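Sharing a structure, written as structure tokens. Questions coming.
Only one protein chain is missing from this complex, and each of the others stays in its spot.
For chain A:
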Amino acid sequence: MDELLKVEDINVYYGSIHAIKDVSFHVDEGEIVTMIGANGAGKTTTMHTISGLLRSETGKIVYDGKTISKMEPHKIVSLGLAQCPEGRRVFSGLSVSENLEMGAYSRKDGKDAIAKDFDMVYGLFPRLKERKNQPAGTLSGGEQQMLAIARALMGKPKMLLLDEPSMGLSPLLVKEIFRIIETINKDQGVTVLLVEQNAKMALNIADRGYVLETGNVTMEGKASDLANDPAVKNAYLGGAK
């Protein structure tokens, strides 16, 4: 399969803190790839660097054949690489439908195509349709997460970066969110890079995975292999059984 995203030797600093150290990985078209790791391992930093909110001092990031490591964030989105950020970050003062409208901000393919995608995400998340005129700030945590994913989908991405979509959700909702991620990938052909602390669920739906520890990629492989790896089991899956 074709490589859709290639991250090559990136190094990211916060002042004097070296947050990401020579990280390289790739995501092929159609895959779900997960990046697991503890708090502070650099997962969100990596995501922000891909989307252009942070800059790498070295290396490069290539998406769909184009080098994006020096591109402005909004241009990266318009290439079809969207991100649903950690902590949802919905626009609380805007209504649900206005949030979705913002997700489609960079699109130039006309009102009809956007209206179709409104129907698509409302189909995926019926709850959002019921609440489309409600300010996003009044939604529950689970609904906000759905809105955040729906909003990212409104950009009609070819690839979606999902940062901790299960954070702070009840087990039932986590299941629901992961089911939806699989749907997005299988039915709509969206390539997914999934950052998660819930390693078990993430490895369960992913094709491949990377383990990030204090800014380094320490392990990589097929998701099923990682899930059975003693070290991964110990550190991220609640111990070997």
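Following the convention adopted for this analysis, a residue touches a chain if its C-beta (ideal position, glycine included) is under 8 Å from a C-beta of that chain, and two chains touch if they have at least 3 such contacts; residues count from 1.
Heads up, the rule we're going with is that contacts and distances are computed from a predicted model.
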*The complex lacks one chain in this depiction; which UniProt name from "Outer membrane lipid asymmetry maintenance protein MlaD", "Probable DNA metabolism protein", "Aspartate carbamoyltransferase" or "Branched-chain amino acid ABC transporter permease" does that chain carry?*
"Branched-chain amino acid ABC transporter permease"
*Which is it among A:Ser78, A:Gln134 or A:Gln197 that touches the chain not included here?*
A:Ser78
_Touch with the omitted chain, as defined above, among A:Lys70, A:Arg89, A:Lys175 or A:Lys222_ = A:Arg89
_From the list A:Thr34, A:Ser51 or A:Ser166, pick the residue that touches the absent chain._
A:Ser51
*asked:* For chain A, which positions touch the chain that isn't shown here?
replied: 48, 51-53, 72-74, 77-78, 82-83, 85, 89-94, 98, 101-103, 105-107, 151-152, 155
